[in-house]
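Moving on, here comes chain A:
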Amino acid sequence: MADLAFWMIVLLTIGGAAVVVLNKNLVYSAIALLFTFFGMAGLYVFLWADFLAGVQVMIYVGGILVLIIFGVMLTNRITSVNISHSSVQRGIGAVVVLGILSILVIMIYNTPWLQVEAVEPVQTVGKIGYLLMMDYLLPFEVASLLLLAALMGAAMLSRKSN
Partner candidate 1 sequence: MTGNMFIDYSLLILFLPVAAFTIQIFIGKRLPRQGDWVSIGAVIITLVLAIAMFASMLLGNDPNFSQEASFTWLDMGVFKIELGFLVDNITIVMLLVVALISTMTHIFSVKYMEGDIRYSRYFAYLGLFTFSMNGIVLANNLISMYMFWELVGVSSYLLIGHWFEKDSASDAAKKAFLTNRVGDIGFFIGIMLIFSSLGTFVFSEIFDGIAAGKLGGTVLTFAGVGLFLGAMAKSSQFPLHIWLPDAMEGPTPVSALMHAATMVAAGVYLVVRLFPLFTPDALLVMAYVGGFTALFAATIAITQNDIKKVLAYSTVSQLGYMILSVGTGAYIAGFFHLVTHAMFKACLFYGSGSVIHSMHHALHKKHDTETDPQDMRNMGGFKNKMPITYWAMLICTLAISGVPLFSGFLSKDAILAGTLSFASHNPGHFLLPVFGFGAAAITAFYMFRLMIMTFHGKPKMPEIYDDIHESPKEMTFPLVLLSTLSVFIFYTLPYFNPFSDHGWFKELVVAKDSVVPGSETAHYIAEGIHHAHYPAMALSLIVASVGIFLSWTMYFKKKISADDWAEKLKPMYNLSFNKYFFDENYNKYLYQPLLKLSSLVAYIDWDLYDKYVINGFGRVTKLLSFFTGRMDYEGLDQTIIDGIGRTTRRAGGVLKYLQTGRLQSYLLFALLGIILLVLVQSF
Partner candidate 2 sequence: MEINILSWIIWIPLLGMAAIAFVPRGKTQLIKIITAVATGVQFLATLGLWSQFDLSNGGFQFMERATWIPSFNITYILGVDGLSLPMVVLTGLLFFLSTFVSWNINRAVKGYFSLFLLLNIGIMGVFLSLDFFLFYVFWEVMLLPMFFLIGMWGGPQREYAAIKFFLYTLVGSVLMLIAILGLYFTCGRTFDMLVLMEVAPTALNGVMWWGIDAIKVIWVLLFIGFAIKVPVFPFHTWLPLVHVEAPTAISVILAGILLKLGVYGMLRINYSMLPGAVWWFAGALAVLGLINVIWGAMCALAQKDLKKMVAYSSVNHMGYLLIGMSAVIAAGAANGNNVLAAQAGLGGAVFLMFNHGTISAMLFILVGVIYERAHHRNIDGFGGIAAQMPIYSGIMALAFFAGLGLPGFSGFISEAMCFIGAFPVFKAIVIASTLGILLNAAYFLRAYQRIFMGSLNEKYKDLPEINRMELFTVIPLAVITLFLGIYPKPFLDLISSTMNVIIDKVANIGSIAGVF
């Protein structure tokens, strides 16, 4: 059962991703991306990352994807039903990407990854919170500055004229 669910999620993720990059209609792509993000969240759950699964759904689906759909809408007239976006250099692109993929696959197969047995934690939030306040306090603080910069920049750029 878990297997089936897992593979379904995998299919959802990868299939969604494939649609994202292959579909001609931008709106469809955006919606396919939604499925991918959800799939990712599912996979996170399988990876015992409950907190991150939540974050994934909240930020990616709730934030980024909405942002993207807004983008799609703002940059195309709503009335045009078929917001097509063609692709370029698909042939050579496919070749190159397949090259990358095969290299990655070879790499994954041949590498003796560091593997340590572990038990599933009840929840990860506490651990993450601790780390953020201790070991990764600085990045945590710095991230605020990053967001500040992004905020300023986005605001500045979208402001009407000067």
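Quick note on selection: all candidates are chains of the complex that A comes from, given by their letters.
Following the convention adopted for this analysis, contacts are C-beta pairs under 8 Å (C-beta built on N, C-alpha and C of every residue); 3 or more make two chains touch, one makes a residue touch a chain; residues count from 1.
Remember, it's a predicted structure, so these values are computed and weren't measured experimentally.
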Given options 1 or 2, the chain of this complex that touches chain A: 1
Of all residues in chain A, those that touch candidate 1 in their complex: 88-97, 99-100, 103
